[in-house]
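Can you keep this structure in mind? I'll have questions shortly.
Only one protein chain is missing; all other protein chains are in place.
Residue numbering begins at 1 within each chain, and the chains themselves are lettered A and B in the order written.
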Amino acid sequence: MRTIIFRTVAPYLTALMVLFSIFVLLRGHNEPGGGFIGGLIAASALAIYGIACGVAPVRRAIVFHPMSISAFGLFLSALAGLPSLLLHQSYMTSQWISFPFFDVEVDLSTPMVFDIGVYLVVVGAIASIALALEERESD
Amino acid sequence: MTTAAIDTTILAILAPFAAAAVAPIATKVLKHNAAWLLALVPAFIFFHFAGFVAAVSEGQTFVISREWAPSYGINLSFFVDGLSTLFALLISGIGTFIILYAGGYLKGHPQQGRFFSFLFLFMGAMMGLVTGNNLITLFIFWELTSITSFLLIGFDHLRAASRRAALQALVVTGGGGLALLAGFVLIIGVTKEIEMSVLLQNPDIIKNSGWYLPIFLLVLGGAFTKSAQFPFHFWLPNAMEAPTPVSAFLHSATMVKAGVYLLMRMHPLLGDTALWTTVLPLFGGVTLLVGTLLAVRQTDLKLMLAYTTVASLGLLVMLVGTSVEKALEGAVLYLLAHSLFKGALFMVAGTVDHEAGTRDITRLGGLKGAMPVTFTAACLAAFSMCGFFPFIGFIAKEVLYEGTLEAGSGALLITATAVLGNALMLVIAAAVAIKPFLGAKVETPKHAHEGPVMLFAGPVVLSLTGLVAAVMTHATGTLFIGPMLSSITGQPAETELHLIPAHIAAPLFVSLGTFALGILLYFQLNRLRDLISGILTAIGWGPDKGFDQFVAGLVSLSNGVTRFVQGGKMQTYMTLTFVATAVAVLLPRYVTGGWPEVPAMPDYTFYEWGILFIAAIGLVAVLVAKTRLTAIVSLGIQGFAVALIFMLFGAPDLSFTQFMVETLSVVILALVMTRLNLNPRDHRPFGASVISAIIAAGVGIGMGLTLMAVTQQPFDSRLSDFFAEFSRTVAHGRNIVNVIIVDFRGFDTLGEISVVVLTGLCVLALIRVRTKPEDRLTPRAGTEARNKKLEARR
């Protein structure tokens, strides 16, 4: 598996895939995409990096333990439902803020925060599984 | 009685439950002296019900009702008439002295508070039972007495014999309770009435309904188990495992009379039929004889008394079964007399046990000097039991013989049974009350001396009451016996009691005959005992042993069933699951005839056909794969084909997700599979694979047909239309699928990502936990080896 070409290409491929996954995540509300798909793409990227260069560099690169990322995502998603409570609406009623940024109208919303949480959950959990299995491969 | 006083009746009936809550705290503070305080509760109840006596003796009845579950017609409804008043007085009156007695008997016991608590729970349940008017309420209190009896018998739960006796009592009386519930439900269904007081106003309603027989049998099931009638008598002697206050209270004076109470209460509704006057005297008579004969065989004071209780209950059932007014009057008198003398005698037996350290009569003797008060009480109670003049037992015996002699065709047989039973009971009474106290002094395990006042107050008062009640014949008759009798017969009854027989007649001679026979038998006691022991050894089987066999059989049966259903083979479980699935999807189609119409050839384009074909190829390839790599690749093929199908039918989101998932699946499968052995050949022999194929085809065809049938129905698109309409206008998103996931159904998604996190954690845990090679389990390790290793691992 660890051919020189694969090992050389893998970091760039991973970087590109992670970038693409964030793009897919953010456009999800209006075009095909979203947290689940984005998360899976990012997880695949990390898995590829792990296969090419070993698990340790991947763990160093993402700093946190993948399950921590996953848990933080779940926390973020649950948190995204709270703002509506302050406005005496029921839990998870979506809230929107819209402001102009240069020429573009930027929308920020609780569903977006929620979707980011979903993304992190999927990245973390799937990457954790894949990395754990790859680690065994190397013993 | 004022209205306000009547309204407090509910409080009086439920007061013991409050006392049960207070008792442990009171005991913690006051130790055994808490009994003095706690005994005020039953005393209060006693005086409250004593207030009813005058009104009730004039023929008044009271119904006190509070709503409980009105939509089911279930109310906390209580009925006070002659029958319930006398029972309530007995329960609270004897209860007062039992609480005191328990204070002395269990002095210093670490769980004394709990014991008081259980006793009060029982007292409350019993009060509710005898005054219960609503059939369902009555049943609830009925079962509560069984449960509290279980707790009390099993009070000394560290001994296996206690646990067995408690369980036995619960199974027998609780099982009978279920029969009773069925009977009550039938009564409610047939008569559309739920209140006893209403039913009693229309006494023929059940007899004329055509449902008499099942109701009769079911009610009898409840009454016979509770009142320990043969062949259900065996639980009562075993219940003597309970501390003596319990035996005196529950298993002689009150709870076991609940069955008799029920028969008396239902007498106007069910009684005086050919069936009633045959079945009841038969079972009652057999119980009387069996009980007395078994009592003679015993040498343990408590067991002797227990078997005579069985016998007395048999006598009561027999008398109630005759449906002759005089015999019923005898039953009422005997019931009163029995509660007084048997309660007293049990307490005496307990005191002897407590002070001398044994209750085996062969090891007791000459205690008269050491325990004069107890001896006096024992004598008074025993005289009443023997039916000596001038005790209440004497009057009871006179009246009941008068009754049995009038009992129609079976009069002679019934009278003879009663005579023999009473003679044997006289023998026991003499043995219990005289043998331990008179004669040569026998060395006992403890140095015997008189018990404290708490222990002898009960026996003295109860046995004296038996004397006073007899001396004040007229008052007893008009205030208690008459009103109770009219409740049983269902019409006003006149009672005339005489302490001194009004005229020399047959009953007196029968009584004298009983004495003669009893005295004769007393001197042959040892020989009689050996004889009965011999017979029982020859028979070698009894319902008590049968109970053990029943329980053992139940355990083996459930073990067998579990072994059969859960054989430990995964393949069996899977097969059963999928057979059930196939049946579940195919059967409704078959039964309702809802087969899909024969479809037209779908108009797919060539590339759509192509993709379906690729998916099919992938599936078949997985099925026949001979190497790991082929299997993984084929699995990937069908997965990607599915992704393409999603793409073709307008689901790009699904398609992307499926692509990613399939890729990752192939990666992790490849990672794991390299270390898992895929056997190149399917292990299944030809026959087994044919069976598997049939099951698989069943599920597949069933699912396919169901889906076809479903999609041929018109589609209800309201929900989808709702999401489409509001996706942009409300949720500001143009990708409807994503809006549903993160906004409309965001809460569901939150649950789903929690599942994903959880599986991630589980996988991590599974991989991280490692066992040392020497600790590894072998798959077919025996139980012992397994337990040893698991133990070592801890």
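Note that a contact is a pair of C-beta atoms (placed from the backbone, for glycine too) under 8 Å apart; a residue touches a chain by one contact, two chains touch by 3 or more.
In the analysis below, contacts and distances are computed from a predicted model.
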Quick one: the chain not pictured, UniProt calls it what, "L-serine ammonia-lyase", "Multisubunit sodium/proton antiporter, MrpC subunit", "ATPase" or "Sulfur carrier protein ThiS"?
"Multisubunit sodium/proton antiporter, MrpC subunit"
Among the chains you can see, which ones touch the chain that has been omitted?
A, B
Among B:V56, B:L89, B:M126 or B:L167, which one touches the chain that has been omitted from the display?
B:L167
Pick from B:I147, B:A475 or B:L648: which residue touches the chain that isn't shown?
B:L648
Of B:L289, B:L464, B:L508 or B:M708, the residue touching the omitted chain is B:M708
Contact with the hidden chain (one of B:L512, B:V555, B:L587 or B:L629)
B:V555
Absent-chain interface as seen on chain A, which is shown:
30-32, 34, 36, 40, 122, 125-126, 129, 132-133
Residue positions on chain B contacting the omitted chain are 160, 163-164, 167, 551-552, 555-556, 559, 566-571, 574-575, 578, 599-600, 602-604, 608-609, 612, 615-616, 619-620, 622-623, 628, 631, 635, 638-639, 642, 645-646, 648-654, 657-658, 661, 664-665, 668-669, 672-673, 675-679, 682-684, 692-693, 695-697, 699-701, 703-705, 707-708, 710-711, 715, 717, 719-720, 723-725, 727-729, 734-737, 740-741, 745, 748-749, 752, 755-756, 759-760, 762-763, 766-767, 771, 776-783, 786
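We adopt the following convention: only the chains that are shown with their structure count from here on.
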So, in whole Å, the Cα centroid of chain A is separated from that of chain B by 59
If we count contacts the way the header does, which residues on chain B are in touch with chain A in the complex?
652-653, 656-657, 660-661, 663-664, 667-668, 671-672, 674, 731-735, 737-739, 741-743, 746-747, 749-750, 753-754, 756-757, 759-761, 763-764, 767
Counting only contacts in the complex, chain A reaches chain B at residues 24, 28-37, 40-41, 43-44, 47, 51, 66-67, 70-71, 73-74, 77-78, 80-81, 91-92, 94, 96, 107, 109, 111-112, 114-115, 117-118, 121-122, 124-126, 128-130, 132-134, 136-137
